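A single protein chain has been removed from this complex, and every other one stays in its place.
Residue numbering begins at 1 within each chain, and the chains themselves are lettered A and B in the order written.
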Amino acid sequence: MRLIDHHCHGAVETPLDRAGFEAYLTESDRAAPEGCSAFDSQLGFAVRRWCAPVLGLPAHAPPGEYLARRASLGPAEVNRRLIEAARVETFLVDTGYGPEMPIYADSREIVRLEAVAEALDGVTAAGFAAAFEEALPAERIYGYKSVIAYRIGLDFDPEPPTKREVTRAAGRWLRQGRPRLTDSVLLRHLIWAGLERGLPLQFHTGFGDPDLDLARCAPALMTGFLAATRDRGVPIMLLHCYPFHRQAGYLAQAFPHVYLDVGLAVNHVGARATAVVAESLELAPFHKVLYSSDAYGLAELHYLGAVLFREAFGAITRDGLWSPSDAERVAELVGSGNARRVYRL
Amino acid sequence: MRLIDHHCHGAVETPLDRAGFEAYLTESDRAAPEGCSAFDSQLGFAVRRWCAPVLGLPAHAPPGEYLARRASLGPAEVNRRLIEAARVETFLVDTGYGPEMPIYADSREIVRLEAVAEALDGVTAAGFAAAFEEALPAERIYGYKSVIAYRIGLDFDPEPPTKREVTRAAGRWLRQGRPRLTDSVLLRHLIWAGLERGLPLQFHTGFGDPDLDLARCAPALMTGFLAATRDRGVPIMLLHCYPFHRQAGYLAQAFPHVYLDVGLAVNHVGARATAVVAESLELAPFHKVLYSSDAYGLAELHYLGAVLFREAFGAITRDGLWSPSDAERVAELVGSGNARRVYRL
Partner (left out) sequence: MRLIDHHCHGAVETPLDRAGFEAYLTESDRAAPEGCSAFDSQLGFAVRRWCAPVLGLPAHAPPGEYLARRASLGPAEVNRRLIEAARVETFLVDTGYGPEMPIYADSREIVRLEAVAEALDGVTAAGFAAAFEEALPAERIYGYKSVIAYRIGLDFDPEPPTKREVTRAAGRWLRQGRPRLTDSVLLRHLIWAGLERGLPLQFHTGFGDPDLDLARCAPALMTGFLAATRDRGVPIMLLHCYPFHRQAGYLAQAFPHVYLDVGLAVNHVGARATAVVAESLELAPFHKVLYSSDAYGLAELHYLGAVLFREAFGAITRDGLWSPSDAERVAELVGSGNARRVYRL
């Protein structure tokens, strides 16, 4: 099954001690309780089950052995092995957050809208919109990404703000000393400015780190926005979606420009990936579902997403309710064809 | 497994070209993206898997062959074959929307409240309530249906509006030239007027076409209304429910007058029907779950609902956790007994 990973981050190439490694195994920003370990999770078990053999250890090797082996191979070799084992043709990388992608992976850039705006320098309130427009990269990039879910939730006003509102909001933001963007007018402006470019626009939806309020990250909260944008020809990519991936499947069926993945979830649910991927393929047409890992920090996650997705897809089709050639076609679409078409790769 | 389909629409008896047929395979009001097809979905695969043999083709016949065969047989013959193959004793048909039901099916009428109100003619503001009362059919019908979910969502005020509020709202509506009803006072009035009749009252809940906002269609949003009506002896039928069918199962257990189905979903999730039907049978008592297809436009959907529901039910009971005679009793209740009892068929 050929794979394009349409949403991930980079991987660190510095050595990691146990605490450092465990921090990447959880969305929490706190360590596990005293005496507990982030390895005791579906993700931790999946790393030991699938990644250990890539590093030359038996499946299910204990955490200590795994980390010792990882250290002795060195992070560059570990990353190379895992990225190669993933057999992913192309990674689309959110470059606005996290470490860089290892150079031996074929990666393309997705630009995080908020990161561009927050890096604007020497801007005035009246000049904010034009400065953002100019700063927003257009060449050799494949899409944009919004993390409005993290900042204010997905129940945002579906209409674009007026120029005057944007100027006023930019003025407030500048007077406050340009803090992390949480102003709904500016966040919405970034989205609408991104839409103008015509490239696919990714949205974080569903679970993530504790910086978000899950109750406000259900993708159905975007219904008004999706209705307002449905005839613009700009693909809207709903990322992650879990545990609301069935809602996302509905949106992908109802709206011609809506796509989804269950990235991040596939890695975190480990042995349960088959159930989650199967649910993501209920209402969504097969030309609307994509693969992503949402790997962040560890090359284990770039590899694991790929192996879990392939395993899940295989298990789903083994019940014989689809014909073998249909199963193959869906594998082609979901694994890479949809990404190739939507991102024009 | 004897089946009564307690909620469906009619089937067209005119020829359909590929675009026309595909339009019925999706809840979207837009065509699939360039180069994509609505056949590439669980529903499309299920049509080819299960309906092709009824038309004399091998299972999984390609879309082109299927449509050619369909055209050569002619829509009347296709409908007859599929409706007969469904082996459904009785169809309860929402006559307020869509084509008529083929005459060779045993069908009974469910009246859509909004359609009756919107067809009122020569009415005054003060006379609206009485005119609706008079226009609302009572003879030879088996229930009413509300699509308030589509119009304003299920988080409506659970109390009935006063007469004065109804008159005032009717006045506004008349002055606006009697548009599609979206006034919450009038929509609520229709529901309470329907309740007076004592027949089962169906509510659209969960997913549907993009005219609705899924975030406002979760059946638990009706909790206040269900509490306010629980001792009136009028059955409330929660239709579709997906992806909130587990919520609906809870409501069916908690409230003596609440029933549910996973119609529409069963067809759209195709090979995943077993999972969805199983979830609908978690909290809901077995005397509270019904079968429906929510078929609309294509006789394929009347057939497919029946075959997928029977297959799903069979798979659920094969794990041996119920005794065979218990499984048989539940099949009788869910397949037809509950509908027979509630609708007095």
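In this section, a contact is a pair of C-beta atoms (placed from the backbone, for glycine too) under 8 Å apart; a residue touches a chain by one contact, two chains touch by 3 or more.
Just so you know, these numbers come straight off a predicted model, no measurement behind them.
K.L.:
Among A:Val78, A:Leu199, A:Val276 or A:Leu290, which residue is in contact with the omitted chain in the full complex?
P.N.:
Candidates A:Val78, A:Leu199, A:Val276 or A:Leu290; residue touching the omitted chain: A:Val276.
K.L.:
Just to verify: which one of A:Ser41, A:Thr95, A:Ser146 or A:Ser280 makes contact with the chain not shown?
P.N.:
Checking the options A:Ser41, A:Thr95, A:Ser146 or A:Ser280, the one contacting the hidden chain is A:Ser41.
K.L.:
Of the residues B:Arg81, B:Arg178, B:Arg197 or B:His287, which one touches the chain left out of the display?
P.N.:
Counting the whole complex, the residue in contact with the absent chain is B:His287.
K.L.:
Contact with the hidden chain only, please: which subunit A residues?
P.N.:
26-28, 30-33, 35-38, 40-42, 45, 49, 59-60, 207, 209-210, 213-215, 242-243, 268-272, 275-276
K.L.:
Which subunit B residues would touch the chain omitted from the figure, given the whole complex?
P.N.:
On the subunit B side, contact with the omitted chain comes from 218, 220-221, 223-224, 227, 230, 246-247, 249-251, 253-257, 278-279, 281-287, 319, 321-323, 326, 329-330, 333, 341.
Following the convention adopted for this analysis, only the chains that are shown with their structure count from here on.
K.L.:
So what's the Cα centroid distance for subunit A and subunit B, whole Å?
P.N.:
That pair's centroid distance is 36 Å.
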